[in-house]
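Left out: one protein chain. Kept in place: all the others.
Should a chain be cited, it is by its letter among A and B, assigned in written order, with residues numbered from 1 in that chain.
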Amino acid sequence: MTLRPHLLLSLFVALLLSAGGCVHEPRPVAYVPGPDGGTPRRGGHAVFVREEDPDYLDPGLSYGTYSAAVTEAIFHTLLDYAHEPGPAGATLEPDLAQSLPEIRENGTLYCFRLRPDARFGAPLHRHITAADFKYSIERLFEVESPGVPFYRHIVGADRVIAGSAKTLPGVIARGDSLYIRITAPDPTFLHILSMSFTAPVPREVAEKYPRTLSQHTVATGPFQVAEFTPRRRVILVRNPDYCGKPAWLDTFELRLGVTQANAVAMIRRGQVDGGFFEVPPAEFARLRADSSWAYQIDVSDGLETDYLFLNVRQKPFDDVRVRQAMEWAIDRRALLKVYSGKGIVAGEFCPVGMPGARPLGRYVTPDLARAKALLAEAGYPNGFRTKLYGYATEPVPRLLTIVQQQLADVGIQAELDIGEAIGYTSMASDTSRHVPFGFYAWTADYVDPSNFFDTLVNGHRITAINNQNLSLFDDPWVNHHIEHAMTVADDSTRAKLWREIDERVMDDAPVLPLLHTFESRLYSLRLAGWYRHITRILKIEDLYLKSAPRPAAVAAR
Amino acid sequence: MTSYVARRLAWCVVVLVMVCAITFVIFFAVPGNPAQLIAGKYATPETIALVEKRLGLDQPLPIQFGRFLVHAAYGDWGFSYVSQQPVLATILTAFPKTLSLTFGAVVIWLLLGIPAGILSALKPGSIWDRSTMVFTLVGISAPAYWIGLVFLRVFADRMGWFPLGDYTEMGQGLLAWAHHLVLPWITLALLYAGWYARMTRAQMLDIARLDYVRTAYAKGLDKRVVVGRHIFRNALLPLVTMLGMDVAYLFGGAVLTESVFGIPGIGGLAWRAIRMRDLPMVMGTVLFAALFIVVANLIVDLLYFALDPRIQRETS
Partner (left out) sequence: MTAARRFARDRWALAGFVFLALLVVVAVAAPLVVGRVLHASPYRLGMMDKVKEGGRLVDVVSDGGIPIGPSASYPLGADLIGRDVLSRLIYGARVSLLVSTMGTLLAVLLGLLVGLLAGFYRGTVDTILSRFVDAMMAIPILLLAIALASVLPQGNVWTVVLILGLVNWTYLARIVRGEVLSLREKEFVEAARALGANDSVILARHLVPNLVGPLLVFGTLSMAGNILLESALSFLGVGIQAPTPSWGNMIQEGMAFYSVAWWVVLFPGIAILLTVVSLNLVGDGLRDALVPGSQERIGL
């Protein structure tokens, strides 16, 4: 099951681990980036579409993954992430603060100095002071923001949560100086402070509209809200009061209630410029084959591994030869076609986009003779019967049908048992259900291989329910090395350790990695400046219209 | 007369109760635990027990059924197991969409079907008649969802004339609303246009054989007058009856058309409810659909009763 917890929650951990300058192996280049859009130019209007409304246009309350791109264009805070694609985007830069903070008292006191030109947008146009930040952080507790868990170690937060205090003594505002004191050092705290939960909200407006602030936003970022009509549209215009790098676009419109089927057609016809949705496989296949559109699809590694798990406590999967035979029997290239080629075949368990990961290329060329020999050696010369579990979300049933046939070619008769996606995970993760063989997909919660190895194959993690080690794989060497690797500080040593662990997992084959599938977004022919930002998904302020639009004949296709 | 109406009304209630009973039986009389169906194939025994308790499924069946009926009579149709929203409110939110779909389709099929049928009946056996009948045959034989897919492919995807599915509220502009609905309207209307053309033709040819029409011709009346005043007017009653029944039926939702075009109407609601084993929603949508059909039946019966003295004599 693809797990996509709230992006923000997971990514600050990710950044902690990746921002320190890990060794970044070159990723396998699946797609050649297209010609760029020329020099960015100011001006113009871009339209995006989305099916659901943003959850809130309130920095204290908004927490939806796809609302983030919009709210983060409106609400900026002390620091921001670098405007760079890939891991470089994990670097923090000053935004409304003059510089990165001075960290004192053994990492428990953060001292910020605000920019003198930091201002709220319309209708206030007034200077943002440290007191505004203090109010906003205290307001999080008042409105029971989903961000509260991140800030509970600010000094005094426990009393605010308990209801015995309203203000935070740990947040001190003196003119343009802001001091934040936490109870214990926390190396992730800068990332926590950079979430838009801390974006300043003017007290005079927030207290006037306690429940409907989404309709009365005051911007602190490159864009401000000109209109928000629920179920219809959000219109952003460039915020002239923003002190940072101004947005390229004059206006940005988010049209709501458009399904993805229509969205692709609208982008192709040039009616809109983009959207927050995955390109459907059929459209992906068609657009990738088109020379002008191929470059307008942003394919990014979402750090995912789709795999089959084998319950190593059950016959015949307790025999490593059987598991290896199955690895050799599967032709992963055929499976990749089901995703229209959107991804790469997995010859390793850890996604290759992970810092420090390297493609191992194990079992990627099927070898049926070897598979049959291994089965015979294990005492199953005529194969065996089993049940393959999966869920009905497209294209999983199609994928499993192909796996079924490939296994049948070496004599393994796997009956498909495909149920609803809801409930599948809880069934598979309930050890007492003894699921022998099933499909699973894991997307990184944070950018570190431990999220795969420690969570999914560490024997010490096996639990009765909510068990993620679906193979029930428990190998002392692997367990020990995973736990050791997690403590190693040196990045290249760690990366090497993870690769050794991956080799060992591939040898023992408790899991059959199939594919690393990628994410995809489609943008109109005239739009440039888009890239998948590691935390912010899409930086709207970086979008611009190409200076030399393509000839109409091409654009009309 | 009053006693007849009262009796018909009473039967309507009986039929509606039976509709509820049938739906109830379908979900409870089958082997297997309804809570299991609701909780899903992979649910644990604990979850199933919880579901049973929460939904009152641990009560004896007659009590559950009785409780449902009493509540339903008071307009309390219960809450969805899945969304936890009140059933009746959810149905009423979906209804305008189904209404929009039905309305346009009715207009189109009447405009297509009836003139085609009349023209066919005027010259039976002519080229026009034959080609109309071929066309209507295709209309009544084609799977609606497939026609919808072909339309989407050709007129929305290829030509780009219409949106690819999606529904737009009438409040967001009449034009946008109609633009989104043109393809679903035509898809749904084609089937019915076929039936209406055939029905109109058959009715008119039937009546044309009757004595009084022959007399009218014999009196030397103009053909146009005979067709308009004598034949068509008499063929109208069965057509109006059929229209009433069809509209009532469509108010219950057009599952396939709605699902192909992504219209969030009653049909889609019922379909999702059945798939999710959301029993209160299933009961709600089925009862809602049945209500229209039963009422339409009642109106038709009363209409015939009022118009046809033979029935009055028979029933008194």
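Rule of thumb we're sticking to: contacts are C-beta pairs under 8 Å (C-beta built on N, C-alpha and C of every residue); 3 or more make two chains touch, one makes a residue touch a chain.
Predicted, not measured: the structure shown is a model, and the values here were computed from it.
S.K.: Just to verify: which one of A:Arg231, A:Lys315, A:Lys337 or A:His484 makes contact with the chain not shown?
M.R.: That would be A:Lys337, which touches the missing chain.
S.K.: For the full complex, which residue in B:Ile22, B:Ala73, B:Ala89 or B:Leu111 touches the chain that was left out?
M.R.: In the full complex, the listed residue that touches the missing chain is B:Ile22.
S.K.: Which one, B:Leu69, B:Ala202, B:Leu221 or B:Leu302, makes contact with the chain that was left out?
M.R.: B:Ala202
S.K.: When the complex is taken as a whole, what residues of chain B touch the one chain not shown?
M.R.: Contact residues on chain B toward the absent chain are 11, 14-16, 18-19, 21-23, 26-27, 30, 32, 37, 124, 130, 133-134, 137-138, 140-143, 145-146, 149-150, 152-153, 157, 198, 202, 205-206, 249, 252-253, 255-256, 259, 270-271, 274-275, 277, 282, 285-286, 289-290, 293-294, 297.
S.K.: State which residues belonging to chain A touch the missing partner chain.
M.R.: Within chain A, the residues that touch the unshown chain are 280-286, 288-289, 331, 333-334, 336-341, 394, 397-398, 401-402, 405.
Note that in this section only the chains that are shown with their structure count from here on.
S.K.: For chain A, which residues count as touching chain B in their complex?
M.R.: Spelled out, the residues of chain A in touch with chain B are 232, 257-259, 261-262, 265, 269, 419-420, 422-424, 426-427, 430, 433.
S.K.: Please give the residue numbers of chain B that touch chain A in the complex, ascending.
M.R.: So the residues of chain B in touch with chain A come to 39-44, 156-157, 160, 163-166, 168, 172, 262.
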